[in-house]
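First comes the structure, then the notes that go with it.
Note that one protein chain is taken out, while the other chains of the complex remain in position.
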Amino acid sequence: MNNHTELALNGVPICDTFAEAFTTVGTRIIVTALTESWVRIAAAEVTGYATSVIACDAEAGVEKFLSPAESPDGRPGVSLMFFAFGQSALEKAVTNRVGQCILTCPTTACYSGYTPEDPEKNIALGSQLRFFGDGFQVSKKWGDRRLWRVPVMDGEFVCEDQTGTFKGVAGGNLLICATDQKSGLLATEAAVSAMQQVELTILPFPGGIVRSGSKVGSRYSKLKASTNDAYCPTLQAQTTSDLPEGTGCVYEIVIDGAAFEPVQQAMKSGLHTVCQQPGILQITAGNYGGKLGKHHFHLKDLIDRP
Amino acid sequence: MNNHTELALNGVPICDTFAEAFTTVGTRIIVTALTESWVRIAAAEVTGYATSVIACDAEAGVEKFLSPAESPDGRPGVSLMFFAFGQSALEKAVTNRVGQCILTCPTTACYSGYTPEDPEKNIALGSQLRFFGDGFQVSKKWGDRRLWRVPVMDGEFVCEDQTGTFKGVAGGNLLICATDQKSGLLATEAAVSAMQQVELTILPFPGGIVRSGSKVGSRYSKLKASTNDAYCPTLQAQTTSDLPEGTGCVYEIVIDGAAFEPVQQAMKSGLHTVCQQPGILQITAGNYGGKLGKHHFHLKDLIDRP
Amino acid sequence: MNNHTELALNGVPICDTFAEAFTTVGTRIIVTALTESWVRIAAAEVTGYATSVIACDAEAGVEKFLSPAESPDGRPGVSLMFFAFGQSALEKAVTNRVGQCILTCPTTACYSGYTPEDPEKNIALGSQLRFFGDGFQVSKKWGDRRLWRVPVMDGEFVCEDQTGTFKGVAGGNLLICATDQKSGLLATEAAVSAMQQVELTILPFPGGIVRSGSKVGSRYSKLKASTNDAYCPTLQAQTTSDLPEGTGCVYEIVIDGAAFEPVQQAMKSGLHTVCQQPGILQITAGNYGGKLGKHHFHLKDLIDRP
Partner (left out) sequence: MNNHTELALNGVPICDTFAEAFTTVGTRIIVTALTESWVRIAAAEVTGYATSVIACDAEAGVEKFLSPAESPDGRPGVSLMFFAFGQSALEKAVTNRVGQCILTCPTTACYSGYTPEDPEKNIALGSQLRFFGDGFQVSKKWGDRRLWRVPVMDGEFVCEDQTGTFKGVAGGNLLICATDQKSGLLATEAAVSAMQQVELTILPFPGGIVRSGSKVGSRYSKLKASTNDAYCPTLQAQTTSDLPEGTGCVYEIVIDGAAFEPVQQAMKSGLHTVCQQPGILQITAGNYGGKLGKHHFHLKDLIDRP
């Protein structure tokens, strides 16, 4: 990474580098329930354990909560996004997650959040989960769309037949160098809170933040990734550090989105917010030299408003 | 199931039947973080998508939250329990979940919550995750125990070397028949809230409640379980129903625990609470005739207060 | 009230009547803090016990939460509105509330959320609270505005010198008749959730909802208002009821706002949302014949979108 820091925002040096992100396959689904509280429970369960496709079946998160007026059935809802490497891997992850975490959850219904022009881009949702109904399930037209009504103990689970997929972008990121853990965490939380308002994006890590940045490879043959020692503040005396002097803590925010623009918009919003916070020494981004991922988000393009 | 209902509690008929539960392998871990808010984020992520071992890698949940005075490092914490069918399946699920959801999460540390007498009952925790440190990790004695300090971007991830496993009980349950969905849900939520206070147990489903009770088998050869039509209120005219007249909604609470007694105690607490609620028509429990699961929880044993 | 119900929305009868609201004096302040969690604590404390000016010193509530990017000092914040009958009553309530609940609260700062053209419309904020600094307080220019920095144990309490008042509207309302308490509550919660997104308005009652609607006068000479027996479902046999047949529960939503339009917009949003919910029998509104309050919100004007 390039630490030439002639760039700056609100006095915070910005490295003239870029975040390198990958093309991925994504989908969006809408889950509704009787109350906001059950919407939140369902959303947490179905998007849990979905931080990184390196070792989870998908990357998932909340895009936004929906008021009754915004949701497909007049109940409180949530829009969720899921990403995986390939349409069939995504289908497997999403149907299993919805089957285990939404079908089971009191009062929920599940709708597609994206309809592609090409029906081949659809993946199964209700078309697979309906079999749980053991022949008692019923199909129902809903405009152009098709819902399944699957009998369950609290009534019926309404689930759309299919949901559409799109080519998404996974791995947009910001690396935030701070004087100490508490300042770094508060500043990064502030950025996360601003970024969560950008539509068509999710932050798949816990609370939106990663503290275990990794490099490719390790000294152990079986391990393909290991701690990014150049960004570990406690290793500054033991390794070649990329950290500016005085850094006590680094946090990363990873962004997945439906396209380049929303990911860039989220990075921009996060960058401008974090540079208003105290204790920030430098902002940079992670890349692999530019050869692995198709999407390059240059930090210098994010500095000007808007 | 047997619907002879001479048993009753607070006027609610209790079926003279039993919940049939299985022997399983469990573990308990303690996660701490800088703030309660981050403890909750970490707990939700690492126990997400873990409702049933039928299609998840583990069943997991929060046993209890710990105040700084109760936690191993003087910070806010949480005690989590995980269950799987077999020690190696459990090890794989727990190390992967901790690696993806706790190692990555700002400020967390991870400790064993159970130390067995027989060290062969231990599974890897830090002993495997330490390799992420790429040789920079450091071992540290902690009384009889061993911690790993793995350098990460916000400092060090402290993780105990191993955690112990025990023979647990999975699948304790109550089935709550109510007049309508709203009454049923509120009553079941009240029971859940009482049951969450019983130590050494978790409720693995979303918000502690299942609405998609299943029977073994289905008319589709590939599907081993399907909706329990005898408990679906909308199917009362189409199938042989086991529901008392007037039932509009049924919810199930599933309990996993470290032993028979705490699961029984949770069932007792839930039963007594739910029978105080309005709109409850009958309480029963799910079993497979008693031949599959080793543990039988007879509802009649739960009626008397200790 | 007039129960001619030729009006309807989504099949729900709408009474052809109006909500009668009063002219009042309002202000808006912005409170920021180190974390979102402390913003929420401060907001709950300072707007507590502020449901109705009949017996509280003010009506108060959260207008909206502010992300760090939207707040005056780059920290998480909240915009709060307060209403009272008269500028001096409002000044007394607001300065005392801020002194007891914000000055005392860790890490907070307090800014004006409205600047009137006429400086006579300002009320004291920091200009009075600064004296707590016992001479150690310092004034600071902030563009055209003036802040006070008052030394406290965790640093300094930053508080704007004054905040502006405006003529507001208090007492916009909707009355929601439902089949039963649970349906009525869920439907009204859905409406509240939609209405909370309308800027320049607050819902001063607990959770936005009133269940103790009142009429003017009572059979007890000392009591100026008493339960609106015509709207009490349990009294349908004992009094002249205004309730449609089958009503088991009525909830009211009261709205205060900075002007007629935002209150009307909130009522419109609530009306359209609640009429999508199950179990709703009729929507009406409360008035005093039109002679007491200056502002009349006719329900028939709210039916058409947008």
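Order as written gives the chain letters A, B and C; numbering starts at 1 within each chain.
Here is the rule we use: contacts are C-beta pairs under 8 Å (C-beta built on N, C-alpha and C of every residue); 3 or more make two chains touch, one makes a residue touch a chain.
This is a predicted model, so every value here is computed, not measured.
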{"item": "Option from B:L34, B:A89, B:A225 or B:I303 whose C-beta touches the chain left out", "value": "B:L34"}
{"item": "Options B:L7, B:L186, B:A225 or B:I303, residue touching the unrepresented chain", "value": "B:L186"}
{"item": "For subunit C, the residues touching the chain missing from this view", "value": "34, 38, 41-42, 44-52, 55-56, 96-97, 99-101, 103-107, 131-136, 150-157, 181-182, 184-185, 188, 205-207, 209-215, 218-220, 223, 225-229, 231-235, 238-239, 248-252"}
{"item": "Subunit A, residues in touch with the chain not shown (by the definition above)", "value": "37, 182-183, 186"}
{"item": "Contact footprint on subunit B, counting only the chain that is left out", "value": "34-36, 67-69, 74-76, 186, 189-191, 193-194, 197, 269, 272-273, 276-277"}
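The rule is short, and it goes like this: only the chains that are shown with their structure count from here on.
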{"item": "Central chain of the complex, centres being mean CA coordinates", "value": "A"}
{"item": "Inter-chain centre distance, subunit B versus subunit C - centres from mean C-alpha coordinates, in Å", "value": "42"}
{"item": "Touching two or more other chains - residues of subunit B", "value": "182"}
